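The complex appears here without one of its protein chains, the remainder shown in place.
And then chain A:
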C-alpha cells in the first residue's frame, strides 16, 4: 500500500512539475492535498467575529496577525517585523515589506488601521472577544505606508501580545465590511499562506496554496478541513485514512492509533485544571465537622489548603487518569512557557505531614466536604474528583464527589452552592490566568473574573500590578514567575494538571508541531520526505 501511495504521489508531482515547470514551485513544495479532521466548528468567515479557537484556528490560514506566538508563547514577528515603545503610551510597529493580499493589492498601514478600528468601533455584540484587546487603543496613525503608531489610553506594555490575536483584513474605502457580507460567500481576502476556496458553515473549509506568499510557497497544494465534532468519529476518520491529521485525540485512543501505524504528537496545553476553595464566606455550604455539625470555613486557614495540597497525588492523575497525557501542575501554565516559574515543583503526597498540619489547624480528625466538578468537560475531570477523594480520606477529610453537566455545574458554582470545586483556565499568556484566577476581584481592573472563591492577597496583587507595567520580555517574565512563586506559597488554589493536546497524523505528514494554544493548522504539518 505505501509503495502504491508513494508511486502515485511521485507520479502526481512529476506530472505537475511538467505542466508548470516554469512556475515558482520549490523542490519541497510538491503538490499534495492535506485533509484535516478538526473539532473546531468554524461558523463564520469574519476574522473579527469571536475570539475563539473555533474561528481563529482555521481562519489563520487566510488571515495573518502583526505578531505571532512561538511554542513558548513568546511574541514573534508576523506582518510586523519589529516594534518598539516610543513612550509610555505609544508603540511603533514596522510593517513587512512586499506583502500582498490574495487579490494582489499590497499590504499597508491602512489595512492595520482598518482592522483595528473595525473591531473597536464597528462590530457590535454578539460579535465579541477581540474588543478587550482594542479598548486600550486610543488612536492609530500611519506616518508612512509601512509604519503604524498606536497610542493607548493608559500604559499598555503588553500591546504586542494583544496584537497576537488580531487578524488583518484589507481595507475598504466605502466603510466597514459587515459580518453578513463576509459570510455570504464574498471571497475572504487575507495575506496568509492559503487562499480561500469554498466553505460550508460548520462542515467543510477548502483552501488552496498561495503561491505568492511572502514566507515562501506553503507545503501543501490544497488543504481541506472537515469538521468532525465527535472524538470517536475523528479517530475513525484518521484510522480509515479519510483524513491525514486529526486534532484532540482522546488519550485512550493513542495506543490503538499507534498499533495501526499512525503517529501521535502531543504537548502540555497552555492551561491548567485546578481545585478552587471558597475562601470568601464564613460558613460555605457543603462543609461539616466529622459528626455532621456545621463548622467555620476551614479553607480560610492556609494550613488546611496546604495540607490538602500535600495530600493530593497529582502524579496519579497525570499517569493513571490521563494515561500519561497530562503533566502534574504546580502553577497555572506548564513550566517552560513564558512567565512561568522554573522552581515550583509537584511534590509526591505526604499524608503524615498533611495530617499533622491539619491537626495544627484544629482539624485532627478532618472534616466532611462536597467536592464538585463538571462531567466530561475536560479530560479526566470526574475521575480526578474520585481519585482526590481517595487521597484526602487518608488525612481524615471525607469527600462527597458531586458531578454535573458543565452548564448545571457552572450555574451552581456561581450561585455559591459548593465549598471546593474543579475549574480550569487557558489563554494566550499566563498573565490572563493570573489575573483571572488569582488576583483579587476588581471590576475596574477587570481582574478576578474566574476567582469564584474570592481569594485575596494584596501583596500578590501589587506584584502583579508591577509586572503588568513591564514591557514584554525576560524582565517581565521574571517578575511574573516571582509573583507566581509568591502566591503559590499561600496555596490559593490546588493546581492539578496540564492536560496534553494530542494530534494524530498519517504517513503523508512527516511531523506535526502541536501548539500549546491548541491551534490546528496546515502550517504545523510538515510533509513526509518520501
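Things to note:
As a working rule, a contact is a pair of C-beta atoms (placed from the backbone, for glycine too) under 8 Å apart; a residue touches a chain by one contact, two chains touch by 3 or more; residues count from 1.
Note that in this section contacts and distances are computed from a predicted model.
Not shown: a single chain whose UniProt protein name, out of "HmuY family protein", "N-methylglutamate dehydrogenase subunit A", "Peptide ABC transporter permease" or "Phosphoribosylformylglycinamidine synthase subunit PurQ", is "Peptide ABC transporter permease". From the set A:39, A:382, A:426 or A:477, the residue in touch with the chain omitted from the display is A:382, counting the whole complex.
From the options A:82, A:197 or A:390, the residue with contact to the chain not on display is A:390.
The residue from A:73, A:137, A:321 or A:450 that touches the chain not shown here is A:321.
Contact with the chain that does not appear here is found for just one residue of A:403, A:450 or A:488, A:403. Touching residues on chain A toward the chain that is not drawn are 250, 252-253, 255-256, 313, 316, 320-321, 323, 375-376, 382-383, 385-387, 389-394, 399-404.
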